[in-house]
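Structure incoming, see below.
One protein chain is absent from this view; the other protein chains keep their places.
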Amino acid sequence: MPIRLEPRGEASVAWVYLTPVLAVGLTVIAGGVLFAALGFDPFRTLHAIFVEPLTSLYGLTELGVKATPLVLIAIGLSFGFRANVWNIGAEGQLTLGAIFGGGLALWFYGQEGPWLLPAMILAGAVGGALWAAIPAFLKTHFNANEILTSLMLTYVATQLLAFLGYGPWRYPDGFNFPQSRMFCYDATMPLLVPGTRLHLGFGFALFAVAGGWLLIARTLIGFQIKVIGLTSAAAAYAGFNRNRIIWFTLLTGGGLAGIAGLSEVAGPIGQLVPSISPGYGFTAIIVAFLGRLHPLGILAAGTLMALSYLGAESAQIIIGLPLAATGVFQGMLLFFLLACDVLIRFRLRLGRPVPAAAVAKSAEAGA
Amino acid sequence: MQSNSLAGRAARLLGLGAGIALLASAALAEPLKVGFVYVGPVGDHGWTYQHDQGRLALEAALGDQVETTYVESVPEGADADRVIRQLAASGHELIFTTSFGYMNPTVRVARSFPNVRFEHATGYQRAPNVSTYAARFYEGRYVVGLVAGRMTKSNVIGYIGSHPIPEVIRGINSFTLALRSVNPEAEVRVVWVNSWYDPGREADAAKALIDQGADIILQHTDSPAPVQAAQERGVWAVGQASDMARFGPDAHLTAIVDIWDAYYIDHTKAAIDGSWTSQDTWGGLADDMLRLSDWNAAIPADVVAEAEAAKAAIMSGELHPFRGPVRNQAGEVVVPAGDIVPDGDLLSMDWYVEGVQGSVPK
Partner (left out) sequence: MEMLDLTVAVLVSTIAAATPLLFAALGELITEKAGVLNLGVEGMMLVGAISGFATAVTTGSATLGILAAVLAGAGLALLFAVLTLSLLANQVATGLALTIFGIGLSSLIGRGYVGTPLDRLPRLDLPVLSDLPVLGPLLFGHDALVYLSVALVFAIAWFLGRTRPGLVLRAVGESHDAAHAIGYSVIAIRYAAVVFGGALSGLAGAYLSLAYTPLWIENMTAGRGWIALALVVFSTWKPGRVLLGAYLFGGVTILQFHAQNMAAFQVPSQILAMLPYLATIAVLVLISRDVTRIRLNAPACLGKVFHPAG
């Protein structure tokens, strides 16, 4: 191979910040070629995707609205991923959060008070955590792989919400259409910027970023999570309780996903409907890794991901670019972002490799 | 291009009187920007596909008087508000939101844009600048029911449902009433696939119904997979949303085709000439909002004649699918002879008529 990778002695601090810039630059070039090939003006299209959504206060707040569930869930998932706990069912946990929290809003309709929203948020977290507790229980007691259980439970959750939405929780005066009544004022998220839709959930997301950083950097369990993720043998030697880590990461991830779900129904949606999330639980997995499992990285990745969705909408409205093309473009953006990360720990070299013995050999790099 | 046509029109106008020129200045104005919000991809070959056909017909009919925009696969959650708002904010003066789940978002956005006209499909909330529109697809299902009653040998009809909403249940009931009016022995079995389109599951459901003895397959889902399954197994099928005959030339009795062309053209014209008002449209066969595609050549002529007569009677208002007596599953008369189920009750229908097996999922 003419081009090869040569490990840097230490991770490059400069490239930590430069790779996303490089990746976006490469995406702009490749995307421009793609759009031109499809017969669209590449400059206008790229402007519509990356710039247009940011040109108004409303657009900026919408970026926050869209990023909120992604960041909340990705922070929760990052703990598990660091410890090799593969919760890929955040979508289901989000749904249960919406059912629990939203159910409370319907249950207490007409008897509301300022206590209702805090109770709903708590219920949302409990709902998400309970749904994540099932994989945790099956993993710790029956050794059942959480990839399968959490994923399958997502489909079960979707059907459960459908059952409630098409059945018992229908709005009685709503001609039997599949949606609940609108939540009352006390059951909806307060707005952070009046006249927009930016709601308290965004505050939770920022809080989760700060909390996530504190947890990993400053607490014992955070330390254990890091160690278990790096070498499980060492963790076992140190006497860490693996089951405790499984429970902790799944419950935290589920709880945050539950709050994300509740924030959607009590925020921008304002009622329970059969479709509350366009796959936030899955997209958040990408966000978590794109952010390199670091809370601030996740915040940046979540915002970029949200921008790509908003950009897809404006490109359709302004340019008439079909959604299929933005899907391809989004995929390319992610490929470049993920691939460029290699430059943090490796440099590209041309020519023959140096003898293997001359290169320090290290164990598996962190996944 | 636009300037060319403008120049051409201006030249023609020169030869006309000043009064007419004044009148025509409205037509000379900027094209009206019309926005469409779709719940599925335009390639779903069903609900969204037919709305997009309507949009294309609108462009073809009104030419440079309109400029259309669509946004596809807009989830019925938090995203709908933003898309509708963005369309309104970017100069679209008439916006069609084409799925039930867009109801509250449409009404919310409409409050902030009093000068923009909104049209929401299949909902029930209106405002001075929000109209609603839907089609009486059940009229088509009634006509099909007559044909099915004559054509079935096994007296078992399979019906693939998407989600248990009044729209679907109304269709099942309308079909069943017609079916049993000509063949009291026949019964309808419903299988829900809990999805609007998933070709594999739809095909599985069709096969399950055929295995249970159904020799005619109805569907209230969007993909042609059930028609294909029927073709393969040698039973009849009725298409949905679009003409599906090419997916099962032998099996396809007819299809209940959604037609939005005329509606979109008329209401856009109204928006252009200023006569647009907030309305509730629930149009049927007479309004050309649905059509039955060509009858299968294998259907006997007298059966076709009977169906065509019923269709004509529905169009003239002589026949109403939900005219009593209508019995519920327990056999009790719930609509006395001669009475007609009012639109409000049709809109919220959540019970089966006699002849449908199983119970409405609640």
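Labels for the chains are A and B, by order of writing; each one numbers its residues from 1.
The rule is simple: contacts are C-beta pairs under 8 Å (C-beta built on N, C-alpha and C of every residue); 3 or more make two chains touch, one makes a residue touch a chain.
Only a predicted model underlies this, so the values are computations on that prediction, with no experimental measurement involved.
By the touch rule given at the top, the unshown chain touches A, B in the complete complex.
From the options A:M120, A:L153, A:A187 or A:I246, the residue with contact to the unseen chain in the full assembly is A:L153.
Although one chain is not drawn, its touching partners on chain B can still be listed: residues 40-41, 43-45, 49, 164, 189-195, 197-205, 207-209, 211-212, 223-225, 228, 232, 242, 246-247, 357-359, 361-362.
Counting the whole complex, the residues of chain A in touch with the unshown chain are 5-7, 81, 138, 142-145, 147-149, 151-153, 155-156, 159-160, 162-163, 166-167, 282-283, 285-286, 288-290, 322-332, 334-335, 338-339, 341-342, 345-346, 353, 356, 359, 361-367.
Here is the rule we go by: only the chains that are shown with their structure count from here on.
Between the Cα centres of chain A and chain B there is a gap of 37 Å.
Residue ranges on chain B touching chain A, taken from their complex, read 35, 41-42, 69-79, 81-83, 85-87, 89-90, 100-101, 104, 123-124, 163-166, 194, 344, 347-350, 361-362. By the touch criterion given at the top, residues 58, 62, 65-66, 159, 162-163, 166-168, 174-179, 182, 197, 264, 267-271, 273-278, 309-310, 313-314, 316-318, 320, 322-324 of chain A touch chain B in their complex.
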